[in-house]
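Here it is, the structure in full.
All protein chains but one are shown in place.
Now for subunit A:
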């Protein structure tokens, strides 16, 4: 199928989005089943995900996706019927299949509408792994028919089967008689007619070729896909038609169905038509002409009953009529949303400008309030619960544990906490890294844990919560914890810290984020927290977040990532240095004090009896001119450490739209972006984390003894 017009492309986009969601729930369900193999609800949900996925793939003619998913669905169908038990081995075989489907879907998203040779090879290998789980041959599995079986009661649904097996099926070891025998176990064979009209003249007959066809009325409550799955292994060469005995019951069912947009969906959902049949009909439709309605094809090919298709069509029309009704959510293009947020940003800036011009006017206050509300609701459009991202780690934990032979219980709390979608996506990688590290290096193997008097099962906790305009995500394990002495020794060794330095625990643990700690060899020596931790910190910093470590040796470690709720707009504190303006993120500011008089060269002051080191912005940014006579200190806090920023003027709180810096400034430390002030001036937004740590390093290098002033 080629998608040329926009409608089709849009439909395919929606399919891809839905498919990703279905896959997510599929994977989640599989993991859930591993924990609770008997959860009937989960089994149903997993089956439905696979079923719907296959169905919609069929509607788009993605036959490679359909055929692969079909086997997975069939197996899950057996699980649902209780014929196949859920075991860790089964889940282990199914999870890579979900991955494979995900890969194929991403391929479709990239425009590949059929399988690559690699995908085919990988797919077959995965399906081969599923084969042992599929129930054995139907003949072997089928008990002898029970003559005393009660006939299906009045009103029972049933199917008319028209079976014309391929001529070679006997030679291939498939006995049509066995299929009929097996059907007898699914319900009552109400009427069986053998059609031997294909038997040739005696002289021409090949006794090993199959010539017989069967017409069967099967009274059963079994859904159509289940009947269809009986013929899975002979479908290719055979002509198998399954039509409902009583079309009327389908008409009722379809009319009572919830809203569905597509005819195919309606028919699929009602069970009147199977995905395979839709697939066949679509193929025929393509071969003939796309202008022939799919419903007509289904009727003409004898795949569906006319009354059923008519009911589905009228259902579809009703849906279209009531479309405006009770929709709960809508999907929108992320680009449009970004544009709205941009516009609101511009509005906020413009409003700041009018506030300056019309200070004090009463109407202005109302406008400010409204804009604030618009900003809030616009931003909230992009807010999503973080739980989805966190739950993905269930899979990671499972896989890593299998690899490493460890047992770890993952607990996720606070999944309801919401944050900007863009942030959620970008924090996923750093989190993944932290989780892997905890599993790999933090949590000990079971034997070692038992030796240390801990439970054999390790525990890993992902916890998210809101805290003062930030979202905090913790990765906590009950493993070995960090070895303070070795980290410090290593740091001294590498010249990162002078041998004489006395550091707090937090400062020592912070060293693992130094680039020098990220070589492999260091890792194995050092409870290993160093792998790429510098990269993690860089990524977190790029999101205007910070990261800190807490650890108790032998009892575990907690890594805490603190992020702003959104990337677009922050509450800032506007300060002036000479003619320049800077914005300090408000959530970092703890207080403002006047700079006490003292010698110019000193870089610290006494704040209520404690030493407060400070940074002179004028000096750091090389701003010419003489400092104001009375200078102020903005006290900021970073990872529990307080530092002062010396400025000329405090200009108050200011809502700021962040404009990212161009690539030219990518290496600029201490600045995370810029914004436009009401008067049109540009102000730099200070990135407190790097600014402070840079300065601290600088100070440490000078090794100046710190006098208390």
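What we mean here is this: a contact is a pair of C-beta atoms (placed from the backbone, for glycine too) under 8 Å apart; a residue touches a chain by one contact, two chains touch by 3 or more; residues count from 1.
Keep this in mind: contacts and distances are computed from a predicted model.
*Asks:* There's a gap in the complex where one chain should be. From "PepSY domain-containing protein", "Amidohydrolase", "Anti-anti-sigma factor" or "NADH-quinone oxidoreductase subunit NuoB", what does UniProt name that chain?
*Replies:* "Anti-anti-sigma factor"
*Asks:* Have a look at A:30, A:122, A:180 or A:685 and name the one touching the chain we're not showing.
*Replies:* A:180
*Asks:* Tell me which of A:35, A:205 or A:381 is the one touching the absent chain.
*Replies:* Once the missing chain is taken into account, the touching residue is A:205.
*Asks:* One chain isn't shown here. Among A:101, A:170 or A:676, which residue touches it?
*Replies:* A:170
*Asks:* Can you say which of A:115, A:161, A:189 or A:281 touches the chain missing from this structure?
*Replies:* Going through A:115, A:161, A:189 or A:281 one by one, A:189 is the residue touching the chain not shown.
*Asks:* List the residues of subunit A that touch the chain left out of this view.
*Replies:* 144-145, 147, 170-171, 175-178, 180-181, 184, 189, 191-194, 196, 199, 202, 205, 207-208, 210-212, 214
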